[in-house]
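The complex appears here minus one protein chain, its other protein chains still in place.
We call the chains A, B and C, going by the order they appear; numbering starts again at 1 in every chain.
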Amino acid sequence: MVAPIYIIATLLGVAFGLGLFGKKMNSSAGFLSLLALGFASFISLEWLAGFWLYDRAAEYIYTAGFQPPFSINLLMGKEEALFTSLINIAGFFGAVYLWDKLKKIGSNGYVTLMGMILGLNVIIMTRDLFNLFVFLEISSIATAGLIIFSQNLRTIAAGFKYMLATGIISGILLLGIVFMYYFTGTLNIDDFLAVHSLAVKGFGVAVFFVLIAIVLELKPFPANGWGLDVYESADSGIAALISAGTATASFFVMYKLLPLGTPQFHMVLAGIGLATFIGSNLMGLKQTNPNRLLGYSSIGQVGLLVTILGLSEFLGERTTFIAYSILISHFLAKAGLFWISGIVKRSTIKEWAVLRNSRLLMILFGVFVFTLIGFPPFPSFFGKWDMMLQLAASNQYFWIIGVLLGSLLEGVYLFRWLGYALKLDNTELPSFEVKWNKVLPVVVFGAATFVIGYFVSSIHPYAKVINYIPLAVALAFVLIDFLPAYVKNTLAILAMAYYYYYLYPTLSSFGAVFGAIFMVGGIVTLIAGYAYKGQRRGFYPFALMMFAGLIGLIEAKTTIAFFYAWEVMTVGSYFLIIRGKKSMPHALSYMIFSMGGAYLMLAGFAIASVGQFNLDMSTLSHVLVYPTWVFILLAVGFMTKTASLGLHIWLPGAHAEAETDVSPMVSAILLKAGVFGLVTLFLAMGDQLIGGEVSVIYLLGWLGAITAVMGNLMAAFQEDAKRLLAYSSVGVLGYILFGLSLMSHLGWLSAISISVTHFMFKALLFLAIGGVVWRVKTKEMYRMGGLIKRMPFSFFSVLIGIIVLAGLPPLSGFSGKWIFYNAIMMKQWYLQGALIFFSGIVAFLYTFRLIHSVFLGQLKDEHREVKEAPFWILVPQYLIIGVLLFFSAVPNSLLKPIGKIITPYFPVGALDWTGQHAVSPFGYWNGLVIFYIVVSIFLVVLVWLIINNRRAQKVKQFNIVFAAERPFKPETTHYAYNFYAHYRKAIGILVEPKITGWWEGVAEWAHAMGDKIRKIYNGDGQSYVIHIMAFIVIIYLISFGGF
Amino acid sequence: MQLFSIEYISLVVGFLILLIGIWGILTRKNILKMVIGFSLFDTGTHIIIVALGYVKNKTAPILNQPDLQTDTAHKIVDPVPQALVLTAIVIGLGVTALMLVYAMKLHNEKKTLNIQNYKDLKW
Amino acid sequence: MLRNSLILLVLLGFAAAIFPLLHSYEAKDALTGVAEHYANYGKEEVGAANLVSAVVVTYRGFDTLGEVTILFLASAVIGLFLKASETYTKDTRSVFFKSTEILVTASRLLVPMILLLGVYIFINGHLTPGGGFQGGAVIASAFALLLLSRPQKHFSHKVISVVESISGISFVFIGLLGVLLAGGFLDNHILAMGKFGTLLSAGAIPIIYILIGLKVGSELTGIVRNLKESQKEG
């Protein structure tokens, strides 16, 4: 073990010695500095390893040969080792990143950088308060120097503001320290902690000044304008150092001095932190400068960390885990993002589309964004989870709401930015220079997020049982992304098939049903992937990630595993959705709704875990506190995925704009994750009453019924074929929600069987229509027509699909409906039943429109040579058709097993099966007979039509009488445009996008708020100092009971 | 508490100078004036610190007289605040010098010393 | 005006916040805490007659190292600030006033004396008031005077930074010797304690103060020099 004093001696010695280096020796000066920083990193990492692996005891470093408090002492403990490691690594890689710049500046540059790192090291290790002050000054002077590495008006002005602010802050700190000395006769922190109970009013005030100065160093809202200017103007490499280095060290100082504060001050601290977290992220919404945006995010994250410290009484022994996992995530991600920003060198986030020039940086950018927000598998995920659980356990709901709200706001702008980078149209993409010394640090930090994420999960008492294999497989596809698409497609199918084979014996009950939908469905839709040529980069990792998440949901035994899988699925599906050409805004709204839903779920799981001894899923069935709230939170969380009315606005765009084979994945398969969640929830918790009176499930029943009607109505008025299908999914999911809400055997039977058939017909329709769109290059139905002649196979698929969809006999949709109406009659929900019935009629309208406008009528001129849809897109369709026909002919092959699964939960009212003959209290139904009858009728009609075919008049394109269209201005005169104009007149008022408007209003309001608040940062350095002073006064008044 | 004692007067004067300094920082538009305010703020703090270390009727902590070398704790003023002030003064010089150089450079950029003309970065 | 009233309000609030500190001040009649220890044992432990020096250089020697570093950094930052964008020109104009014959002669006489005073101050730092910082500042002011009186005089940046570097490294090295030979970083017992109250006493304190004096002197001179050399724009 190298003594920690050598960190200081090395950095200082080298810094002092650089004066001996002439101008021509800049390179050797640089190498020497790197060596020093590397050696410092080595020492601290060695200590960290010692503490971690060999359980060493913490060691004090005494200076001057005297015991504290008589001389200054330093401490190297586990925490100090961790934090100095972070600082030194940031310093080392920061220096690598800044290599060119430093070389140009010369030895003074290296000196400044090392001075900063040295200062931060000491403020972490020191146990002497005045020493802390001295080295804080060192780091802030060094920071002021680093800021002006690139000298222009902006950096100089920012640096001056920074100096003013830190000057005032350190003056106040000094005042506090000296009075603390005056009252106690010591400067040693450990001594202060011992005399804490000494309750002289003056001492309390002195401590307050010390603490408030440290709080101000952490840039609390709103006294932080100076910090933002620094982040915006400084070189990205410097901003990375400040964000990862200074903020980390200042946080540790707060952590170290925290016990000095009274419990009351801790609450004030938590309030400051939360205000900072929410305030910063709100203001970030309107920000377009990437570095300033990162500054807002950085300040916000530090605010979150301060909240954690302030709430440490409630978080208990998990405080450290929570704080560190979030801190390390922030450390890695923020440094990485600033570094990437320095490579990209664009001044608005809209220009970040250039990032597409570098696949590697794009991936890393995504990794950092997800790390920052707290998605799995990154460390902050576990931190946030534990934080919510601990807060719920201590009844701190206010803080739960605040933290989740802030996180959501942060997600909005980060994902908007990611979306811009991934998708925003940018006609000219000038490449940017990529130097190895700039990329290396980013890569290292990116890789570290995964390693540390894995490490954190392995020390988490519950996270270690999560099955990481599917996710690992998905990530492995990143490595083989260079292979041709068909190879990866085969591998993906094999992987899924193997995993299903392995998983199948363990599946039972609803897991088996949804497992089949997720995995068999996944395999079937993946087959369509063979239609893609080339490499199809970036598709397979995320497709498999989504499926990994879905599998995880079924496998989940604990709530954390469930939530983990849910988030994995969300990440995967987000990337699938955003692949579409115009998907950017839709992917963003998908992500925001998903995050919102996920946070509600997180809150729900957190409250559900209160007073429980473990996190098993079964704990949901005996929730001890606020069960109604748990139920509502979870249900709403799940319904963001099932797109129930009010939460559906992300769906149409996301599904419609997605790629041909992605639409069925996200529409037919992904939505069922929400259904699975609801099934799990309903079974575990049963019904809950609001205020002891109103049944939640009853309300959900209404919601389902209304969703069904509205979804179908909106589908009927769409011009875009894929959007029509998307809205139809909203409607069908409404049926499912309604069916589940019936809470009866038949209700569930229909809901589950509709889930299965919806997967099949929606996949079928999306693939078929997707195939058509693939060929005709448009989604507008009035631009199609007559395609039956060119695409008969697709036509047949759509025909079968809509028959099932509309619930017509003979196909299996009908069985669902028949059971459905039986169930409604039994429950006597007549009003809702009427709505459902009405929505069934509306479904006819849009299904008719779909097949009529696309396949019947006149073939467009430009489509005369159009080919049938690609073979590989047809293959899965006909597989599905085969299964559908089988289920229709032999309905009990589907219904009976499902019934069996349901019976243990809902024994009453099961169907009575005799062969294909089912009997319910309201009648009987024989699928096979109906199938035969309807097929016979159909055949008779078909034969009649064929016989009469020769008598039909062939209509030419320009025969206006028959074709009923004019060839130009198609959207106004085409008969298929605004097909249901009359209905729209009658009931169009219902489908006005009021809900969309409402959400947009919310978004606008939030943005306007953020815009307004950020006006306090008027750019005047003096105002910033006034903010600081006012902040001190206000916090003083709050802390000492003035208010 | 003795209001009319040298240390108490120093303390009050220190606080007032500190407040005058802050007032200067907060209200003067001229950057150099702000730096002057800052240096007053420093001076005030230093006076306070030294005053805190003063013990009535005791001598400086320099043991050059033999009689000071026994029972010293009752004969000298507190050396610690003085040591701290030494450090603080030097730090203050560093910070002030740096601020002044910043001010100079700012002036080079826009030929004005009014802090309100440097609002290029905001929001 | 509204702004100023608000600021006044804030300032009054701040004054009210620090008032309890003032209010709870009580005159002491003897030293307590660490100061008592320093007073009673400083003589044996450190051996410096000037207890402030004992505290500054030994007990809180680590702070002093930091302090030197701050000046060093400030000087480095100013150097990089003023150097990066400007080319050197030898500006022969004086900063304040025209250089006159009298001034030149006076400075010729004064500068060596002031330098000597500086050296005296830091060599005797452990015995009398003053020490490395004060001595260093005095030395720097001698050079500043030189610059004032003879603006055409050009100090070699090289010499300043070599002095600065060597004294800095030696400081760190002496600190490390404390780890190796005595009780810890910057322990002054690496040298004999000598007879209390004489020049060669208090172990390494005189050496350290000489180094600090040289270092502070060269750093401050560097700052002044940099300010002068950047006259191109100014």
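Following the convention adopted for this analysis, a residue touches a chain if its C-beta (ideal position, glycine included) is under 8 Å from a C-beta of that chain, and two chains touch if they have at least 3 such contacts.
The definition used in the following text is that contacts and distances are computed from a predicted model.
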item	value
Undepicted complex member, UniProt protein name, chosen from "Putative MnhB-related membrane protein", "Dihydroxyacetone kinase subunit L", "Protocatechuate 4,5-dioxygenase beta chain" or "Acyl-CoA dehydrogenase"	"Putative MnhB-related membrane protein"
Shown chains touched by the chain that is not drawn here	B, C
Sole contact to the chain not displayed, among C:Ala49, C:Val111, C:Val138 or C:Leu186	C:Val138
Omitted-chain contact residue, chosen from C:Ala17, C:Val52, C:Ile160 or C:Ile190	C:Val52
Hidden partner interface residues of chain C, rising order	50, 52-53, 95-96, 121, 129-131, 133-134, 137-138, 140-141, 144, 220, 223-224, 227-228, 230-231, 233-234
For chain B, the residues touching the chain missing from this view	4-7, 9-10, 12-13, 16-17, 20-21, 23-24, 28, 30, 32-33, 35-37, 39-40, 42-43, 46-47, 50-51, 53-54, 58-62, 76-77, 82, 85-86, 89-90, 92-93, 96-97, 100-101, 103-104, 107-108, 111, 113
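The rule we apply is simple: only the chains that are shown with their structure count from here on.
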item	value
Which of A-C and B-C has more C-beta contact pairs	A-C
Between chain A and chain B, centroid-to-centroid distance (C-alpha), Å	51
Inter-chain centre distance, chain B versus chain C - centres from mean C-alpha coordinates, in Å	16
Chain A and chain C: spacing of chain centres that average the CA atoms, whole Å	54
Chain A: positions in contact with at least two other chains	130, 134, 137, 141, 144-145, 148, 151, 175, 179, 181-182, 187, 1026, 1029
Chain C, residues touching no fewer than two other chains	7, 10-11, 14, 18, 25, 34-36, 38, 59-60, 63, 66-67, 70, 73-74, 77, 81
Residues on chain B engaged by chain A in the complex (per definition of touch)	22, 25-26, 29, 31, 34, 38, 41-42, 45, 48-49, 52, 80-81, 84, 87-88, 91, 94-95, 98-99, 102-103, 105-106, 109-110, 115-116, 118-123
Complex contact set, residues of chain C against chain A	6-7, 10-11, 13-14, 16-18, 20-21, 23-25, 32-38, 45, 58-63, 65-67, 69-70, 72-74, 76-77, 79-81, 83-85, 158, 161-162, 164-166, 168-169, 171-173, 175-176, 178-179, 182-189
Complex contacts: residues of chain B adjacent to chain C	1-2, 5, 7-8, 11-12, 15, 19, 22-23, 26-27, 52-53, 55-56, 60-64, 69, 71-76, 78-80, 82-83, 86-87, 89-91, 93-95, 97-98, 101-102, 104-105, 108
